[in-house]
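One structure is given here, and the rest of the page talks about it.
All protein chains but one are shown at their positions in the complex.
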Amino acid sequence: MTGATPVDQDDRGLSVTARHRLRDVALDVALDVAPGACLALVGPSGAGKSTVLRIVAGLLRPDEGVVRCAGETWVARDRGVAVPPEARSCGYLFQDHALFPHLSAWRNVAYGLRDVPRRERRDLAITTLERFGVGRLADAHPDRLSGGERQRVALARAVVRRPRVLLLDEPLSALDATTRGRATRELADVLREHDVPALLVTHDFVEAATLATTVAIIDRGRIVQRGAATAIAASPATAFIAEMSGAVVLTGTAAPADHGLTRIDLDGGGVLLSTDAGRGPVAVSVHPWEITLHAVDGSGGGGVAGVEGGPGVEGRSGGSVVGDGPGGGGGPAAGSARNALPATVTSLTTVGNRMRVGLLAGQPLTAEVTVDAVGRLGLAVGAPVTAAWKASATRVVSAGDPGVD
Amino acid sequence: MSAGATARRAAFVAALVVALTVVVAFLTFPVVAIFVRSSPGALLDGLRDPSAQDALRLSLVCTSIAAAIIVVVGTPAAWLLATRRFRGRSVVITLVELPLVMPPAVAGIGLLAAFGPQGIVGRPLGDLGLQPVLTTAGVVTALVFVAAPFYLRQAQAAFEAVDRRWLDASRTLGAGELRTWLRVAIPVARGGLITGLALAWGRALGEFGATLMFAGSFRDITQTAPLAIYERFATDFDGALGLSAVLVSLSAAVLLTVRIVGRGAVVGGVRG
Partner (left out) sequence: MRTLRRTALLTSIVALAAAPLAGCGDDEPTSGEGGTTATNVTLKVSAATSLKTAMEDFGGGFTAARSSFSFAGSDELAAQIRQGVRPDVYAAASTKLPDALHAEGLLEEPVEFATNSLIVAVPAKGSKVATFDDLGDAGVKLAIGSDTVPVGSYTRTVLGRLPDATRKAIEGNVRSEEPNVSGVVGKLTQGAVDAGFVYASDVHAAGDALRVVDIPDELEPTVRYGAAVVKDAPHPEQARAFLDALKGPDGQFALQAAGLGPKP
């Protein structure tokens, strides 16, 4: 199916504009993805992100819009163009994989190989399965496969036809935490190998940040912010986006303070300082890995800014992908100001070699520290701690609309 | 409290067991009686009787043709009912299911009124020389009428249970709607389709009233096994028992086959 005529680089990209009335939201998006690039659509369920994939694949005809890919027009409602899905060549990785239950792994992969001579289909399918490390499972039926194995078979099936666009719908959500890391690397490899545009749908910002070159936050059918994952994480446009990107979001009332800082009186008690400007009702965001936890001694409970030092345990200073944003550039003097809130531990969750610590400090917040640190601090549910972070890591964002979900 | 609760629980379980025992006893007793009362010799004699053989053969031929028609027409119809939402859909479903609750006599009268020599459709059919009354085609017509709803219901339920995403996946993998239906929907719904076919076939094999009224009873042309049993009932009870035993065995064999075949199915059939 690959075009015989050499095409211009831009021509191999994907371009979508679509309006479509869904049950409770009106989808209205416009996006472009270059060959080799991956655009992640991040949003809560019901935001319409899967609908975009369905429109690109031809499984749904938008009310209005144009879809162009690989130099062809797949949809142009005003001209009555609607290429059926079977003629589009999309590598679609479905949520829960959607492997055909009545076919063995290799037959699942070979299902789309109608253009390949019958004799070669099995070999090609098995070669592809082998590339994903599941060649030995060629004759197994999907119900005999683990989640990770299904994921690989589904990947093999999606790419074996050399599709002209990759559509990935929550590809990692069906996997357990241990499988996820490996699957993420495999997906990244696939995206790198296939020099085609890719659209990734996920509700997990970290997943998007790991796999995509560009992230678009989608809410209620509209793209509300788009850019590099790091840029979005560093300066989320709204509280909703901050929350989407995994940051802790607290609400309060802002007013200008000394040294060009902003003072925020939190709803439910406590005071924070931020290097960002703001006034009136605001939302404040901070990433869990910016927060450090300190043991409480007699005098350490004051809820004011400027508490320095103490037997602190530094959180992760930045994720492998996100966190190194421009958040640190808030000004040399003010940047040293720190926030500290007295809090109570409400939950402890292991995430890899790190621990997510749920806290209650008037409002709920989450810190992410090393497992080692948890031991040293003797953290347990119900224990009092002090949560601290820099004023420069404290984003003041418009309270806006926290969005659905 | 716990003693009372335990006692109540035990009583409840006992009641369930009693209910099942009554059900099983009541439903199996007539079947057992057929075999108990017909000696193997009589059974064989019944089978050796040429008119019984004719009736059995006619039954098998007519039910097979009816089943084939039901599958060929009913499968796409059930698919449409299962996958498309359209105005009047529930009315259509009710109409299709109506013969399920129709007494065979009503079915016979209805068939005559529609396809009989004086019927709405029957009159023009007769002018074309295609009048089905008192012909083997008439038997098939009656069988299709009474048995098709069993298949349609089951097939519709089986198709409704097919995950949409499998169909979507097939489409994105280059298969058109027809190919998707043939290669994914039907194989996945296989269990339910086979169950429905078995139910329809069983119903057709046992059909009596509508056949008699619409197609009459004539050896080798329209006298199916149930009609032959009925004819023997008065004068040759042993012969009737023998033929009944054969029919019961056939039906049991079909049900058993369906259970075995259906075990490997992905989407199981909904019984009833």
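Labels for the chains are A and B, by order of writing; each one numbers its residues from 1.
In this section, contacts are C-beta pairs under 8 Å (C-beta built on N, C-alpha and C of every residue); 3 or more make two chains touch, one makes a residue touch a chain.
Everything numeric here is computed off the predicted structure, so don't read it as measured data.
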{"item": "Which displayed chains the hidden chain touches across the whole complex", "value": "B"}
{"item": "Option from B:12, B:29 or B:218 whose C-beta touches the chain left out", "value": "B:218"}
{"item": "Of B:31, B:80 or B:93, the residue in touch with the unshown chain", "value": "B:93"}
{"item": "For subunit B, the residues touching the chain missing from this view", "value": "90, 93-94, 97, 100-101, 103, 112, 116-118, 133-134, 212-213, 215-219, 221-223, 227, 230-235, 237"}
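In the analysis below, only the chains that are shown with their structure count from here on.
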{"item": "Chain centre separation (subunit A, subunit B; CA means) in Å", "value": "53"}
{"item": "List of subunit A residues in touch with subunit B within their complex", "value": "54, 57-59, 84-92, 94-96, 98-102, 111-112, 114-115, 157, 161, 167"}
{"item": "Interfacial residue positions of subunit B with respect to subunit A in the complex", "value": "163, 165-166, 168-176, 179, 183-184, 187-188, 190, 266"}
